[in-house]
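One chain of protein is taken out of this complex; the other chains stay put.
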Amino acid sequence: MRHIPLDERPIRYDRWIDRLPRWLQRFLPKGGGTAKDHHGKGMFGVTVFLLSESVVFLSLIFAYSALKATTADWLPAGVKGPEVSTFVVINTVVLLSSSAVIQLAERAIKKERLTRFRLLWSLTVLMGSYFLVGQAIEWSQAEFGLRTSIGSSAFYVLTGFHGLHVLVGVLLQLTMLGRSLIPHNYDDGHFGINATTLFWHFVDALWVVLFTIIYVW
Amino acid sequence: MTDSTHPLPNDIPQVQMQGWGHYLRFSTDHKVIGVQYLFTTFLFFLMAGLLAMIIRAELLTPASNVVDRPFYNGLFTLHGTMMIFLWVIPSLVGLANYLVPLMIGADDMAFPRLNAIAFWILPPAGLLLVSSFFLPHGSAQAGWWSYPPISLQLPSGQPINGEVFWIVSLFLIGVSSIMGGVNFITTIVWMRAPGMTFFRLPIFVWTVLSAQLLQLFCLPALTGALILLFFDLALGTHFFDPLENGDPIIYQHLFWFYSHPAVYVMALPAFGIFSEIIPAFSRSPLFGYRSVALASFGIAVVSVTVWVHHMFASATPGWMRLLFMASSMLVAVFTGIKVFAWTATVWKSKLHLETPMLFALAGVVMFVFAGITGVMLAAVPFDLHVNNTYFVVGHFHYVVYNTITMAIFAAIYYWFPKITGHLYSEGWGKLHFWLTLVGANLAFFPMHPLGLQGMVRRISSYPPEYQSWNVVASLGGFLLGVSVLPFIANIIVSWMSGLPAPRNPWHATGLEWATTSPPPEKNFDETPVVRRPPYDYGDPKVTVTEGQNS
Partner (left out) sequence: MITVLEYILLAALIAVDLMVSRWIGIQAYGWMPVEATQEAQRVDDLFSFLVAVGAFIFLGIVGVIAYSVVFFRAAPTDYTEGHPGRGNWKVEVLWTAVPTLLVLWIAFQSANIYGQLNILGLTPIVERLNPLESPAYAREPSPNPAAGPKPAPPPQPEAQPTVVVAKQWEWSFRYPNGVTSRELHLPVNATTPLLLKSQDVIHGFYVPAFRAKQDMFPDRDITFAVTPTQVGQYRLQDSQFSGEYFALMLAPVVVEEEAAYGQWLEKIAQNPPDLPRLVAEEQAHPPRRLFDSGWRRGDAIAAAADEDAIALRDQASPP
């Protein structure tokens, strides 16, 4: 017969979490029995999902880079590839600064300044839509089609997949804008807004990477 | 609050006769979804098994005289795809769905509705895949790897073809898996009961955590590959077409970057099942609990760095071959830790050889065999001989059938009383075990000598000198087909009219045994508090009452 002591040690898990920066703490549970923290759970889930989604981009970027490094005829001779132009730069600046705008909107809702939130949030929607329209113009003006060569196909797949994410982001933002008109919508917190904001930052950060490898490289 | 790590004496609850109806409806209860997963995937298992038996019938004789060659190619393509993506992975997801919230003391998964949606994607995706058999030019026929350019060549210009169905189906299953992965990770990190620290989690939960992390961070590579393959197939791009400057090797890298870890997505929960069942039937704590738990993570981490060993005979330079040989062999160290731990748990214990334990022990023994052939395959010079031969097929089936499917059967028997509230018939279970054990070894062992002799996989006719071992393998395959019959009979009859099960028929530790069989809708009447290490086997009189010996 064996002596089994009860293990009564406190859960030490909290202590190192307290040392983390605030924004990171938002994504990590404190102690056991946090099942009722729906906001924290939700944000954690969204973060995990975005990390996973970034691997899809990573695999496409890997395919893009490997093909570009080894393919002889990346684009046919005489065809102008994607280049850094004023148009593209303005488009990029608009998309990236929309990250700051959406952050301000999130802060506004936290302070319960609903009108200010709606204004800033609508501005983000406009900026996102501007980027999408700009992308469409760039596609229509390109000298190459989807099937012209490996390089052109890769360009359309990569920018198209990112554009799809921007579109989803804009649709999410419109949904959140519509829901902000429902009375008492924010009685249970702002999970939808926080999640959309995080998603939007993710989409913008990806654009920095894609811009570098598509236009600069 | 009571200490619920140790179940109270075996009170037999009132078994409410619930109808079958709620298993057919959209439900957000993780227990219902778990059973839905198990039931659906078992149907796909039967279908894919049927395909395997037609394959084995064709291979009874050297000539191609049972089915025509394109159909044979469709058979092995869909057999592999269905067994992996519609049986092994999702059936383990079903078990995890049922068990993880119970084991960590939660009332449900973190996102119940997402959980239900993830499940309901699966049946249409699977049916889509199966329906491709009825297309005019047939199903996908390029093998479950679907390597370009052969996968791009097969569909014969039709916009709707088996390969498109294959890609769309796999994409949908991938979406479902990602939803499941997000849900499992969040559940395990956030929903643990008070006191359920990471090092008090049952090993099954650890293995689900590491397997689902692999799903989340490797499966997207397959998604990326499928997107590009779809563009090549349907929209006329040439990413993977070597004759148009494309590079098929990129597909191989992306494919194996997921599909090797996919083996551990399947194997890790199976190891978790062994780690639950072996201590319970040995009446001993799991030897070296912490190292077993951490080894799960070790396997997950190392398995991300080994994928090129599938491509040794492909266009892989020498340094890459040797590098990936070394990393592949390291997997054996971490799986070794687990095998040694199980062996030490069994040693000098008090073994109860009920059906779950028989399946688990046989699974461990056959896993040792599979692990040894796995290390052999990692050795580059030997792999260059047996790569793409039946030796690989044999090794793989020793992993996915003789280890993982054995573990799934063990788990179904072990938790059957908990899931259904009834006891199963031990005699029928043992009959199922012996038929499976004999059938599986007859079917899959002969593949090793065949591969050593140079019989290439995926051929529908073969030189006559390979026939004798093939006949043995085919007979084993048919025996495996027969072996599921007692299982099905046992499950149906026991569920309908088996003896009512107590809370804890196996006298096991673990929170799932502390609640009624079957558990109530929210799992626990009050949130359990955990105060003890896991696998706390010992004299029931000492451990059941709280505080007596502290």
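As written, the chains take the letters A and B, and residue 1 is the first residue of each chain.
Note that contacts are C-beta pairs under 8 Å (C-beta built on N, C-alpha and C of every residue); 3 or more make two chains touch, one makes a residue touch a chain.
Note that the coordinates shown come from a computational prediction; the quantities given were computed from them, not determined experimentally.
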Absent-chain contact - pick from B:Asn388, B:Gln467 or B:Thr527: B:Asn388
Contact with the hidden chain (one of B:Leu127, B:Ala326, B:Val482 or B:Met496): B:Ala326
Residue in contact with the excluded chain [from B:Phe45, B:Trp87, B:Phe239 or B:Tyr289]: B:Tyr289
Interface with the undisplayed chain - residues on chain B: 63-71, 73-74, 137-138, 141-143, 147, 149-150, 153-154, 156, 242-243, 248-249, 282-285, 287-291, 313-319, 321-322, 325-326, 329-330, 332-333, 336-337, 339-340, 343-344, 346-353, 361, 364-365, 368-369, 372-373, 375-376, 378-382, 384-385, 387-389, 449, 452-454, 456-463, 507, 533, 537-540
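In the analysis below, only the chains that are shown with their structure count from here on.
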Whole-Å gap separating chain A and chain B, where each centre is the average of the chain's CA atoms: 33
Touching residues (chain side chain B, partner chain A) in the complex: 106-107, 110-111, 178, 181-183, 185-186, 189-198, 200, 216-221, 223-225, 227-228, 231, 235-239, 244-247, 250, 253-254, 257, 527, 530-533, 536, 538-539, 542-543, 546-547, 549-550
Chain B partner contacts - residues on chain A that touch it in the complex: 1-8, 11, 13, 28-29, 31-35, 37, 40-42, 44-45, 48-49, 51-60, 62-63, 66-67, 70-73, 146-147, 149-150, 153-154, 157, 161
